[in-house]
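Removed from the display is one protein chain of the complex; every other protein chain stays in position.
Chain nomenclature is as follows: A, B and C, assigned in order of appearance, with residue numbering initiated at 1 for each chain independently.
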Amino acid sequence: MTGWMPAFVVLPLISAFVLPILGGRRFKPVATVFANLVTLALLLLALAWLPRLLAEKVATYRVGNWDPRVGILMVLDGLSWLMLAVIAIVSAAAMLFGARYMEQYTAKAKYLSLFMLMLAGMNGVVLAGDLFNLFVFLEIASIASYALVGFGCKDEQLEASFKYMVIGGVGSSLILLGIALVYGNAAALNMAFVSKAISSYGWNNGLTFALVLFVVGFGIKAAVVPFHAWLPDAHPAAPAPISAMLSGLLIKTLGVYGLTRVIFNVFGLTGSIGWVLIGLGLASMVTGALLGIGQWDVKRLLAYSSISQVGYIFAGLGLGAVLLQLGNAHRDLARWAVLGALLHLANHAVYKALLFLTSGSIEMATGTRQMDRLGGLAQRMPLTRAACLIGSASIAGIFPFAGFWSKLVLVVAAVQARFFWLAAAMVAVAVCTLIMYLRLHRYVFLGPLPESAGMVRDCQGSMRVAMLILTVVTLAMGLVLIVPQVRGSVLDPAVDVVVGGVKQYLAMLEG
Amino acid sequence: MAYALCLLLFMIGLYCVAVKKNLVKIVIGLAVMEYAVNLFLIMLGYRAGGVAPILTRSEVGPKGELSDIFVSRAVDPLPQALVLTAIVISLGTLALLIATCIRIYSRYGTFDITQIRRLKG
Amino acid sequence: MVLFYILLAFMIIAAIIAIETRDLLSSVVSVSAIGFIGSLIFLILQAPDIAITQIVVEVLALIILIRATIARDLTTIAEGREFFGTVVCVAVLLVIALATVRAADALPVFGRPAFASIEGSPSQIYLRQGSRDTGAANLVAAVILDYRAYDTLGEATVLFTSIIGATAILRSRTVKALQEPEA
Partner (left out) sequence: MNDRGMSIIVKTITGPVKVLIFLFGINVILFGHLTPGGGFAGGVVLAGSYVLLMLAFGKGYAEQNLPTSLASRLDCIGALLFATVACLGAILAGSFFVNFLYQRYLPGRLLDLVSAGTIPLSNLAIGLKVGASLYLVVVMLSVFGKDTADKV
C-alpha cells in the first residue's frame, strides 16, 4: 500500500500533461469526464488509505530508494491524511460543478489542466517531508491559482490576479529566504534532520528570523490580517469552482498546514510563537467579520468571512501552542484546542466551498452578484436556496450543523484555559457572522423578485449533483465530533501529530 | 559582510514592490528580490578557495575512486540544485506577470496603478 | 575575492538605477544587467551550471520584458506614492534590514559553509559517493536528476503551469456569448 503514496501527486500531474493534448474541439466532453474520473479516483485512494493509517501511525516513502539523509522522503501521517481527505472531497465536488459552469468560458482544456496542477501542488505540499520540496509544490499550486484567478480575462479579474501574483510572489520569496537561512544553519533539508540539527546545535537569532520569515510567508498564503489585501479581490474574481477551491482548500493547505508543520514539527514550540498565532487569529477574526458585514457583493462577503474563519483556526492552534508550552498539566486541554482548530479547518473547507458554489449558480442564473439587484430567488431556485441555507447555518454555528461543534470545542477550550477574553471574542465574531449571513439571505432569497430577473431557473445537471454532495457532507461533518469511533479514526491521529510536536516527528522517521 | 550586501539587494527589491506605482516597475522589483535570494543561496554553499563540484579526468582514479583533495575542496552542490529550480520558477512567474501586464495594458492603455481604478494598496 | 565584492557593488548600483530611473526601457535594461553580473558572480562562486542557466534565462527574460515595454507607455512615469507613504515604507524596511543583518551574522562565516563542519551532512555524501551512486560526473546534475529528481519533476511542472497559465490569459477569444443556459 505504501507504494501508492506518490499516486496522489503523479496521477493529477500526468492527467494535467495529457489534458491540453486531449482538449481539442471534439474531445472536450472526453476531457471533462476524464478529469472527473481522476478526482474521484483520488477520493477513493484517500478513503482506502484510512484503514492502513489506523494500523500504523505513519507511512513514509523514500523517493528513488535513497536514504532520507540524501534523497527526498514523502510522509503521510494523521494530519496529512486529514488534509488529503478534505482536498479530495472538495476538489471532486468543485470539478463536478465546474464541468458545467465553465461552459461559458473558452479554453476549457487549459482550465482542466490548471485545475489538475493546483490539485497536484496541494497534494504535493501535504505529502512533502522535505522543506524545499514543500516550497516547490507550494509554488506549483500558487502559480496555477494565479492563472486561474485571471482566467476570465475581464478587467477586475486581471487586476485581482496581478495583485494576487505580486503579493504571492513576495510571500514565496520570503519562504525561500527562510529555507535558505535554515539550510545555512542546519545544512540539511529533510524536516526531521533539520529539527534534529536545531535541537543539537542550539538556537541562534538566524533561526528566529527564519521562523519570522516562515510566519510572514505562510501568513501571506493564508491571508491572515496584515497580509489579507489580496483575498477580497482575488476570490470574487475567480470563476466559482476555483474560488471554492481557493477559499476552501488553498489558504488552508498552503497557509495553515505549512505553518503548522513548520512550527509544531520542525522548529518546536519556542518563545512566544503561541501568542503570535493567537494575535494573528484574533485580528483576522475581528477584521474579517467587521469588514464582511458591509459588503454588497455576494462573493466579497464570502471572501471576508473566509478571513475571519481562518482566524478561528489560527486562534485555536495558538491556544494549543500556548497550553503545550505551559507544561504537561495542560496537555489534554491543548489536545482539545487543537482538535477544535483542525475540526474547524475541515468544516470550513466543506461549507465555504458549498457557499461559493451556490454563489456561482446564482451568478450563472441571474448574471449579477450584487445583492441589491438580486432578491426573491427562493421560489425560482429551491435547491440553491436550500444549499445556501444549510451552508450559512453551519458557518454561523447554529445548533445541529457542523460549524457549531467546532466553535463549541474552541470556546470550551478557551474558557477552561482561563482565556475568557478569547472565548468572548469568538462568540462575538460568531454573532457577527450570523448577522452577515442573515443579511445575505434577506437580500438574495427573500423579498420581491425584481422584474429584471426574467427567465431565472435553478442550475442544471452536474452543478446540482455537486451541490448535493457538498450539502450531505456538511450535514455529516457534525457526526465527526459526536461519534467516538469516527472521531478516533479521523481526527485523533491528526491531533496526535500536532500535539506530539518535534519528538514524535523524529521518532517516527527513525522508526 | 557579503550576506549583508546580498540582503540589501533583497531590501531594494522589496522597496520597489512596495512603493512604485508602475506595473512593470513592480515586476522588476519582484525579479530583483528573486535574484537576491538565489545569490544568497549560492553564497551559503561557497567554500573559500573551492572547486566546482564537477569531476574531470584528473580527479578520478582508474577505478573511479575520488581524490580526497576534491572532496575537501569542492563547493556544495545542493544549493546549486535549489537555485537551478528557483531561477526557472522566477522565469515562470515573470512570464505570467508580464502576460497579465500586457493584457491590463491593452484594456487601460497605461501601466500606472493610479489610473487603474480597482487596485487598492 | 575582491572581484566578488566589486561585482556585488555593481549589482546593487544597477538595482538602484533600475528602480529610480523614470524611463521604463532603461530600467528594464539595468535589471538584465543585474542578471548578467549575477551570472559572473556565480562563476566566481564556482557554480558554472548556474552561470550558464542564468545567462540564458536572462536573455529570454530580457526579450519578454522588452516585449512588454516597447511601443508602450514610455512616457515619464508619475512619481511614486506621496512623501509620507515612502518614508513609512523606508522606515519599515530599515527595521527588517537590521533584523536580516543580525540573522546573517549568526550564519557560519562566508568562506566556511555549515556542511563542511557538520559530519555526515547530505552535501558531503553527495561529494563523496555522488559519482559512484549515479554515474554522473557533474554532481549537480546527479543531485538534480537522481538524488532529488522529485524536485525537478516539480520544477518542470512549475514551468509547465506558468506556460499554460500565460497562454490561458493571453488567449484572444475569452468568453463565449453568455447565452441563457439551455434546458
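Operating definition for what follows: a residue touches a chain if its C-beta (ideal position, glycine included) is under 8 Å from a C-beta of that chain, and two chains touch if they have at least 3 such contacts.
What you are looking at is a predicted structure, and each value in this text was computed from that prediction instead of being measured.
**Q** Give me the visible chains that the unshown chain touches, in label order.
**A** So, spelled out: the chain left out of view touches A, B, C.
**Q** For the chain that's not shown, point to the residue among C:L25, C:L40, C:I125 or C:L159 touching it.
**A** Residue touching the chain left out of view: C:L159.
**Q** Identify the residues of chain B touching the omitted chain, counting contacts across the whole complex.
**A** Against the left-out chain, chain B lists 52, 54-55, 57, 60, 64, 84, 87-88, 91, 95, 98-99, 102-103, 105-106.
**Q** Which residues does chain A use to touch the chain missing from this display?
**A** Contacting residues on chain A, toward the hidden partner: 3, 6, 10, 13-14, 17-18, 20-21, 61-65, 153-154.
**Q** Tell me, which residues in chain C touch the chain that this view leaves out?
**A** Within chain C, the residues that touch the unshown chain are 48-49, 51-53, 56-57, 59-60, 63-64, 67-68, 131, 134-138, 140-142, 144-146, 149-150, 152-153, 155-157, 159-160, 162-163, 166-167, 170, 172-175.
Methods note: only the chains that are shown with their structure count from here on.
**Q** Examine which chains touch each other and state the graph shape they make (line, ring, star, complete, other).
**A** complete
**Q** I want to compare two interfaces, A-B and A-C. Which one has more contacting C-beta pairs?
**A** A-C
**Q** Taking the mean of the C-alpha atoms as each chain's centre, how many Å separate chain B from chain C?
**A** That pair's centroid distance is 2 Å.
**Q** Tell me, which residues of chain B touch at least two other chains?
**A** 10, 14, 27, 44, 78, 82, 85, 89, 92-93, 96, 100-101, 103
**Q** Can you list every residue of chain C that touches 2 or more other chains, as numbers and ranges?
**A** As it turns out, chain C has residues touching two or more other chains at 100, 104, 107, 113-115, 122-123, 126, 148, 151, 154-155, 158, 161-162, 165-166, 169.
**Q** Inside the complex, what are the residues of chain A that reach chain B?
**A** 132, 136, 139, 143, 146-147, 150, 153, 155-156, 158-163, 165-166, 169-170, 172-173, 176-177, 180, 183-184, 189, 229, 233
**Q** Residues of chain B touching chain C in their complex?
**A** 1-16, 18-22, 24-25, 27-29, 31-32, 35, 38-39, 42-56, 60, 64, 66, 70-71, 74-78, 80-85, 87-89, 91-96, 98-103, 105, 109-112, 114
**Q** In the complex of these two chains, what residues of chain A are touching chain C?
**A** Its residues touching chain C are 13, 16-17, 20, 63-64, 66, 69-72, 103-107, 110-111, 113-114, 117, 120-121, 124, 132-133, 136-137, 139-140, 143-144, 146-148, 150-154, 158, 161, 181, 183-189, 197, 204-210, 212, 364-365, 367, 455, 457, 459-460.
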